[in-house]
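Here's a structure for you.
With one protein chain withheld, the remaining protein chains of the complex are depicted in position.
For chain A:
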């Protein structure tokens, strides 16, 4: 009779580690030595939840479009970006309340990048916890050997964890880019960041194609790596330029 060991819990735990790895390691490395960034990241996580709540309400309000993934992604991304900008506006407004707040929020190119990264880390962590760990893990923790008809090649939860990891890295990279764009009021750059976010999110629609999950995963990771390199290059250039300005 059947003697093959079967322990789907290994997949559950492995996927959890996989999805949270980048956010916790990189976020921890940057944020832990800088306690004020911990608060920033926490606030960002809250704002992310707020944005998701608004997006959910918006999704609920228009029943005919509930299954239109393009619309759902467009509205969700737009709201997330709007919420991040609102957070930046809030921080800016708070800076007017005196040197103490300014000292807490800190100014300067490097601090701006770090703040943007912390915001992205908060977004990324909450993205993984909400979309993967909470909804999926709650329901299917002990039943993780699931393969959907459209993607019989990859375990559904392994694919989900991989996508969650990719999007958490995306949020950190976008945080770095966006915050600097807001700071310098670079509207083209802001739209550019929004388009990156929308483009990477829309790429996931490829999952609805039969067998699309494999190449979609490749495309998303390719774009996320590209975005991360762009963010890194931009950060280095931004710091150099601000030092030249200071000089």
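Quick note on the criterion: a residue touches a chain if its C-beta (ideal position, glycine included) is under 8 Å from a C-beta of that chain, and two chains touch if they have at least 3 such contacts; residues count from 1.
Just so we're on the same page, contacts and distances are computed from a predicted model.
In the listed set "Trafficking protein particle complex subunit", "Nicastrin", "UDP-arabinopyranose mutase" or "CheY-like superfamily", the entry agreeing with the UniProt name of the missing subunit chain is "Nicastrin".
In the complete complex, the residue from A:105, A:130, A:198 or A:214 that touches the missing chain is A:198. Within the set A:22, A:83 or A:109, the residue that contacts the chain not displayed is A:22. Hidden from this view is one chain, which touches chain A at 1-2, 4-8, 10-11, 13-18, 21-22, 24-26, 29, 66-67, 70, 135-136, 139-140, 143, 145-150, 152, 155-156, 158, 161, 188-189, 191-192, 195-196, 198-199, 202-203, 205-206, 208-210.
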